[in-house]
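Here's a structure for you.
Only a single protein chain was left out; the remaining protein chains are all shown in position.
A, B and C label the chains in the order they appear, each numbered from 1.
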Amino acid sequence: MLSLLWLVPALPFAGFLALALFGRRMGAFAAAVGTGSVGLSALFALAVAAGFISSPPPARIYTQSLWDWINVGGFKPGILLYLDSLSLVMVLVVTVVGFLIHLYSAEFMEADDGYSRFFAYMNLFVGSMLVLVLAGNLLLLYLGWEGVGLCSYLLIGFWYRQPENGAAAIKAFVVTRIGDTALAIGLFFLFLNLGTLDIQKMMNMAALRWQAGSAYPEIAAALILGGALGKSAQLPLQTWLPDAMAGPTPVSALIHAATMVTAGVYLIARTNVIFTMAPAVQFAVAVIGAATLLLSAASALVQHDIKRVLAYSTISQIGYMFLALGVGAWSAAIFHLMTHAFFKALLFLGAGAVISGLDGEHDIFKMGGLRRQMPVAFWCFLTGACSLAALPLVTAGFYSKGLILFSAWQSRRAGFWLWAAGIAGALLTSIYIFRLVFIVFFGKPKTAVVKKPGPRIVIPLVALAFLSIVGGFVNMPAFFGVKDVFSRFLESVFPVPPQAASLPETELLLETVSAIVSLAGVYVAYFFFLAAPEYSEEMARTAPGRALGKFWFSGWGFDWLYEKALVSPYRWFARANRNDAVDLIYSFIAAASRFFHYGLSLSQTGKVRFYAAVLALGAVITITIAVLAR
Amino acid sequence: MSGPDFLALLPLVLVSAMPVVVMLAIAFFRDHVLAAALTLLGLLVCFASLPFAASYAPRHITPLLIIDNYALFYMGLIFAATFAVAVLSYSYLGMLRVRREEFYVLLLLAAAGSSVLVASAHFASFFLGLETLSVSLYALVSYPSSREKAIEAGVKYLVLAAVSSAFLLFGMALVYGQLGTMEFSGIAEGAAGLRAASPAFLGAIALIVVGFGFKLAVAPFHMWTPDVYEGAPAPVSAFVATVSKGAVFALFLRYFARVDIHQMGSLVLAATVISIASMFTGNLLALLQQNVKRILAYSSIAHLGYLVVAFLASGALRVTAVSYYLVSYFIAMLGAFGVVSVLSGREGDAVDLDAYRGLSSRRPFITGVFSAMLFSLAGIPLTAGFIGKFYVIAAGAGSALWLLISMLVVNSAIGVYYYIRVIITMYSARAEGETAETALSKGAVSLGGGLLLAALTLGLVWLGVYPSPLVSLIQKTIQGLR
Amino acid sequence: MILLWLIIVPFAGGVAAWILGLRGRGGGSAARWASIAALAVDLALLAAILAGRSAAAGRHGDFFLEARAGWVPQLGISIHLGMDGLSLLLVFLTVFMGIVSVVASWTEITERAGFFHFNLLWCLAGVIGVFLSMDLFLFYFFWEMMLVPMYFLIAIWGHERRTYAAIKFFIFTQLGGLLMLMAILGLYFIHGSQTGAYTFDYFDLIGTRMSSAAAFWLMLGFFVSFAVKLPAVPVHSWLPDAHTEAPTAGSVILAGLLLKTGAYGMLRFMVPLFPDASQRFAPVGMAVGIIGILYGAVLAFGQTDLKRLIADTSISHMGFILVGIFAWNGLALQGVTMQIISHAISTGMLFILVGALQERIHTRDMDLMGRLWEKVPVMGGVAMVFALASLGLPGLGNFVAEFLILLGAFRANPAASAAASLGLIVSTVYALWIMQRVFHGDERTRWTLPDMSVREKGVAAAMIVAIVWLGLYPQPVINEAAPALDGLRRISISGPQAVKIPAPDFRLTAAAKAVPLPAEEDPAFDKKARVVPDISSQKSGEGVNERP
Partner (left out) sequence: MAAVPMEHVFVLAWVLFITGLVGVLVRRNLLFILMSVEIMLNASGLAFIAAGFKWGQPDGQVMFIFILAMAAAEVSVGLALVLLAYRQFRSLDADQASRMRG
């Protein structure tokens, strides 16, 4: 069973190749190829999972070496697949969610003239993502890492005719590449100090050779963190994600919500040994996560574009995952990664259904009352919203977020503050998502619905809604008395978190607080955006409200700052230097030569007496030198 | 004078007899073909006598002359170059409305004078050879007496050459006054005896250097060059650029092979200044020049500057470098002026660079030849000029003349600009509506001219690809200088 | 002897092409086929070498073929050709790129096609000569010889400012070449005066003792010459002009091969001849490389002329080569080799695309393009692949190259490597910018143009296969180059002077027995913790150096 592993990433790649070469002649068949390859891949993934669980390989690690990639001296990263419980979880998330979204796209993208191109890119993405999560060494991981970045670029700019889409795509690629470069340097550092990029050996080696808290793991962790920040859109590299919403909605669902953006979380979880040895950087991860979740939740609160709300929400939710990573709650982070994949994909797909239903309308203030016109979309979206807001007991988000908050509370370093940030974020989350629900689905209809979702859209929505609810039950808090299956499953990968002396009562208390907070958020949203919208409008009209709204709307001014500090100067310099200042040196030499040429030409007067004079002068000079310079 | 002496002297005797023979022939049968044929034949005979004479070399013949391999080598070069000039002249003169036959007499006289120069070992023979050469050249330069430019060039050349002769003579007189001998070997001994060279002696040598400098057209004694080259008939320009300079340089080297210039630091300095000045002056003046003959004139100034670099070197490479460079320079200059010559029409020489535009499509052969010559002058591989330049730089590097060869390198780069500018012009398409067509002769290249150009090109490439035989030959000439 | 034929065949093919091209009608086509035939013969010769090389071992270490004939014995110049893995790869690349450029410019060249192919093949022959010469004079001879045909290619078949570009190219490279000649001669005389044997032979000159000042100046002569060819900032400014104005085949050969001769020269000559001086110069060399990487990218980003943009990216990519060479360890050198090959393919193909585009719309101005994907999706897709190669996307050859270079450089100088890594970011900017301006975005001019023809698709397919293959399975190339690179590193340390002054950065492999191995470790990091494992030193010897 496990030996089928290579097929899991290979199938999407094969789909990509077929679509890239013959896609334009396939017509509607392209969707079958695209979806089919990912579907098959998902089936194989399930088969592999069954095999992995039923007869676990030794040490719960299965590796499959395909071929030698590079072998220079001791540097020999291979094309090596590596399966353990962590990557298995990721593979399942990627293939299953990926398949659902492909299915959704088959209908969603039907009218588009780039139908086959879309599926080609999507297949390439799934393939790359699978390489990323299955990579046995960091270089192969880097290949997948950049590959998904590429697909993200391609799909954000999928509708290439609009320049702003292209700009968003480039921005996404470049900003993530900044992080990637840090990661690349990290790879150099790791290889040269640990002698391998093979993840498992590397971790063993690090534990063996480095002392916890010394400069080596700190540097390595910081560099890896750089990569993760870019890919996962965390402060200060978060600016690309809202703009990335220029891509088709399924793309946002798959890449910018469920899978790619969480790759940073996966990377840090993967290299948890190093982060554990680097307490300073790990704490920075937590702080960055906390800051990001708050900042972007605030931004989500004031957006008009339905997808931008979700985009900020994604950043914020990944902030939670970083928070979890930062406090050493590895499995909590992965747990939230999984549930987030379900409910955020669901939200995006629901939003997509709404957008296509309204003929491409993105502005939530032009929507309204869709509850009746699009009941399936409404119920599914509501499920996702509940899960995101972590409404207690019945949603997956409740369990995963609760675990994170609990872990933050337990953290030895600034535990309370991290928890407080998380809980404040939870309140904001619940407010902004229900603001969205109330504005879009309640109230008066403002735009006519032109299209109802067909079965290929409904099935994924329902499936994801289902997962958004049951996905949390795999890991319940201790006081429920149910086993924390998920954490146990990941035990072989992650070290056991340092258990502070805390009682299940504490956990119960915290869960209760967060349940209350999320419900309160729903009420606040109801009050300000449905029951009494005039209050919120009033608030937004005051000077500080306007300023704050604008500030939040623009994502805390990061774009502005980067534009002024980096992009504009770079562009200005490149333009100004178009003709290459260095060339001036040579132009000057050429000009000087011309000058001397004309000067000397003037000396050739054609007058014989002048020539004789020069001759005489030359004679004088020669004699002078000969006599005086002895 | 013994029998072997006469045999060793045979080339010189022959080449001196030739003008007389041709003159007599003209006196009886005034015929262009006959005169030309006699000239060519005579030069061939002279050339053929060289190996014969070589078997009796080296040999001092009277205090005036020395026949050694070195002298014979340069005589061979002179004969060959004169032969080429004569071939070119034949078709060139065909266009002129003047008496043609005396041209060959003058040409042979000039060749005879040059031959004396390269074999001279004494101020007197030096002076005689030089003046024989010069006076013939005055007449040759202004030979097309109906051309205004030719007369102007003749007058300029005459006045300036006479002045420079006066410098040279005066210098000789002063040297003689101090050392009491006019033989080069005696002067060398005397100079070595002087040790802390006296200012008077250095001044006298400097005057001689001025005389040499004028003939070699190195800066700052170069002013006449472009005007004379432009005004003179193209074959004569070729002669002035090659034989006249080559012979003088050969003598220059012989002279200073005896008198060790490196004992006289100030002269080395003067020569260095002259060399650098020549390179820059020549190349910069040529840079944007539109007149092809003037370009070649300025180029020759620069090339003599390069040669001085080799001259300033010491060691075995010095003579090899100079000789090899001179051979490559001879071929390239003869070829270049040859091209100008065959393209020239009755009204005047083909000097306007614009007229060369688009030549490659109309005259591919000529274009190819000219390109090869220019590439050689620029020192590009596969041509003799490449090896020549390599030798010069090698000689300089071998003597650690880093300043000079750096300057040479810089100047090569400047030089490349105008050489390839000319080439580019030939290969670029003619602009619409231009009618410079008339400026260049449309007539077919004469058989002789064509063969000559082909032979020169072949020689150029041969020396560029397989320099070894010539190097061996040159190395045999070195002993005579020690 | 077969080595000599490798050079002679293109020469002869060029002459044949010229003669065939003189016939009016059909002459062009005949010339093209003659060129292809000549290059195919070369390819066959290479195949023969590959097949039978174990039998014929050269005199010198890693050289499996050598040929030697007298030339100018008076000066100790001989026609000494030698081939090791590095040369083999580069000659192969030359022939490959030659075929590609002939095919790519099949319809572009209509005027004087015979002469065009003559120049093309002579240029290739010169490049092959450069890659095979083991005599410094011969090397210089070929080095200068390839300029003239390239000059003609630019000056006759170039675009608007061809004259300016051709002259600029010629003067820059000529000046550089002459500086190298000075250095060669300096070395020649130093060696000759010490040993009494005046020779230009590479193997004899290696290990010449000299004062460190002399070594520095001579090294500098070589460096400047190679830096001009490479090109490195600030002597790069001939490149944008030459590449932009050259016809497609000219640009392909310039970018693909001529620039690489500079890299090759540094690998083969500069460092092995002057190991200590190069090592002392390394920080400066790396700095020059880094500046090149960044400056080239900035320059590229500022352009509106598509071809000029691509030309400027070469400056950036060649900066990596400089960094790699001055890092001078196994990883970096393998990276340099990979970069030489990958960049030839990626940039070559980009130039072919620009050429194809210009043939169709007669402009290179990106302000006039935009949204071309709509019209020519295949071309757009191909362009995307090579734009991505240009920015170093993993899975394509350039990534392997740049990663290895940076990895090796990190060992030698972490700060420099980190700075050079910024190149990964700036290259992204310009590469995506190309796609945005040309294929995406607004339609600024309404063009109607056909997509790629079968011939063009064939070229593109070959290039894509090559670049992907290099990206996913570069091992054959690495194995081929390994003994040669190890050999270079060995001779660069086993010279007499190197024994005196142990050079920590110029390491040798286990295969070298003469000198005790300095441990391959990074001094900067080693002080605090003994964490340096055995990386490339011992294993590279065992792993890839086993060929007899």
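Please note the rule applied: a residue touches a chain if its C-beta (ideal position, glycine included) is under 8 Å from a C-beta of that chain, and two chains touch if they have at least 3 such contacts.
Here the structure is a predicted model, which is why all the values come from computation and not from measurement.
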Problem - Contacts of the hidden chain among displayed chains - result: A, B
Problem - Selected from B:Ile151, B:Val273 or B:Val410 as touching the chain missing from the view - result: B:Ile151
Completion exercise
Missing-chain contact, candidates B:Ala48, B:Ala166 or B:Leu403, resolves to B:Ala166
Completion exercise
By the document's definition of touch, the residue of B:Phe127, B:Phe252, B:Phe280 or B:Tyr324 touching the omitted chain is B:Phe127
Completion exercise
Out of A:Gln64, A:Ser214, A:Asn579 or A:Ser601, only one touches the absent chain, namely A:Ser601
Practice task
Provide the residue numbers of chain A that touch the chain removed from this figure.
Solution key: 601, 604-609, 612-613, 616
Problem - chain B, residues in touch with the chain not shown (by the definition above) - result: 123-124, 127-128, 131, 134-135, 138-139, 142, 145, 148-149, 151-156, 158-159, 162-163, 165-166, 169-170, 172-174, 176-177, 180, 182, 226-227, 230-231, 289, 291, 294
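Keep in mind that, in the parts below, only the chains that are shown with their structure count from here on.
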Fill in the blank from the handout: Cα centroid separation, chain A vs chain C, in Å, comes to 37
Exercise for the section: Report, in whole Å, the distance between the mean C-alpha point of chain A and the mean C-alpha point of chain B. Expected result: 77
Exercise for the section: Starting from the mean Cα coordinates of chain B and chain C, work out the distance between those two points in Å. Expected result: 43
Practice task
Give the residues of chain C that touch two or more other chains, as numbers and ranges in rising order.
Solution key: none
Fill in the blank from the handout: chain B residues touching 2+ other chains are 417
Handout entry: chain C - residues contacting chain A, complex
Key = 168, 233-234, 236-237, 240, 295, 298-299, 301-304, 330-331, 334, 371, 373-374, 377, 381, 388, 391, 393-395, 399-400, 403-404, 406-407, 410-411, 414, 417-418, 421-422, 424-425, 428-429, 432-433, 435-436, 439-443, 472-475, 478, 482, 522, 525, 528-529, 531-540, 543-544
Problem - chain C to chain B touching residues, read off their complex - result: 70-75, 137, 141-142, 144-145, 147-148, 151-152, 155-156, 163, 166-167, 170-171, 174-175, 178-179, 181-182, 185-186, 188-189
Practice task
Report the residues of chain B in contact with chain A in the complex, numbered from low to high.
Solution key: 155-156, 159-160, 163-164, 167, 197, 199, 202-203, 205-207, 209-210, 213-214, 219-221, 223-224, 226-227, 264-267, 269-270, 273-274, 280-281, 284-285, 287-289, 414, 417
